[in-house]
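One chain of protein is taken out of this complex; the other chains stay put.
Take a look at chain A:
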């Protein structure tokens, strides 16, 4: 399998992609990317947030695209087609997570509030990142 573009932020098992965050056992606060060692809730002194898989579906908080190739260290595809980005709200975790959107979707297909599902796909130079895509039935 292709390598992941970053270790420890997401995992792919049996073709199913999960974002990895941390959840504080003391208060339930979730962090993405994972934040071991301390909890960011100012009224929680727990120091043992545990790795947790995040919800795989959420609703679009907002979205955009990059009409021009983003600068390095991004490696744009050649020829370049606009990268679409979506910020997706995960209800259970109470967070919004930004990600690329699968290449079959453009900004014209997206709307605020629509449901998307987590998957993954390759960056132009090979390694995989998490991506937001059409929900599967």
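One rule holds in what follows: contacts are C-beta pairs under 8 Å (C-beta built on N, C-alpha and C of every residue); 3 or more make two chains touch, one makes a residue touch a chain; residues count from 1.
Keep this in mind: contacts and distances are computed from a predicted model.
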Omitted chain per UniProt, picking from "Lipid-transfer protein", "Ectoine/hydroxyectoine ABC transporter ATP-binding protein EhuA", "Phosphonate transport system permease protein" or "Nucleotidyltransferase family protein", is "Lipid-transfer protein"
Where chain A meets the left-out chain, the residues are 5-6, 24, 27-33, 40-44, 61-74, 76, 83, 85, 87, 92-100, 107, 111-113, 123, 129
